[in-house]
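Here the structure comes first, spelled out in structure tokens, and everything after it is commentary.
Only one protein chain is missing from this complex, and each of the others stays in its spot.
Up next is chain A:
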Amino acid sequence: MSASAQPRTVPGAWTEPRRSMVVCGVIGLAVTAAIDEIVFHQILGWHHFYDRSTLAVGLLSDGLLHTAELLALVAGFFAYADLRRRRALAPAHAWAGFFLGAGVFQLFDGIVDHKLLRLHQIRYGVDIAPYDWAWNIAGLVLLLTGVVLAFRAARRGPAAAR
């Protein structure tokens, strides 16, 4: 982590682009997971508290994912506050990380949770194909946005990222 810090020879060039990207990636992941949980589980009630099919492993992975998302949200925001405090935040890398994290979670949820483990589906009692497409395409758009931003941030370099 600290290895990614820029050499502190130039005054002001204290940003830590890689750490900025990782920290905001964690936040992006956790925020998307929290939105999924709050909007779709609790407000809309589309997929519910307990939709397990049969897999005990699925239940365990769900519990781990849920807890990890909650802890990641807390840890991510404190790590972000630490970057801000030390003026080490590289905003371009941070945004790239946020979108990458959000896209990774959305696609993971859409493909692994919904389709492979079949923990729950987006909705029940309707044709879920359009929901699945919308869900996964939204995830892909988030991920591609993150990739484009990451390339731009890398091209502009850490100095321009301030």
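Please note the rule applied: contacts are C-beta pairs under 8 Å (C-beta built on N, C-alpha and C of every residue); 3 or more make two chains touch, one makes a residue touch a chain; residues count from 1.
Here is the rule we go by: contacts and distances are computed from a predicted model.
Enquirer: There's a gap in the complex where one chain should be. From "Cytochrome c oxidase assembly protein", "Aspartate carbamoyltransferase", "Aspartyl/glutamyl-tRNA(Asn/Gln) amidotransferase subunit C" or "sn-glycerol-3-phosphate transport system permease protein UgpA", what does UniProt name that chain?
Expert: The record for the missing subunit names the protein "Cytochrome c oxidase assembly protein".
Enquirer: Based on the whole complex, identify which of A:Leu60, A:Leu116 or A:Ala134 touches the chain you can't see.
Expert: Reading the full complex, the residue touching the unseen chain is A:Leu60.
Enquirer: Just checking the interface: what residues of chain A touch the absent partner chain?
Expert: Touch with the absent chain occurs at residues 8, 49-50, 52, 59-60, 62-64, 66-68, 70-71, 73-75, 77-78, 81-82, 85-86.
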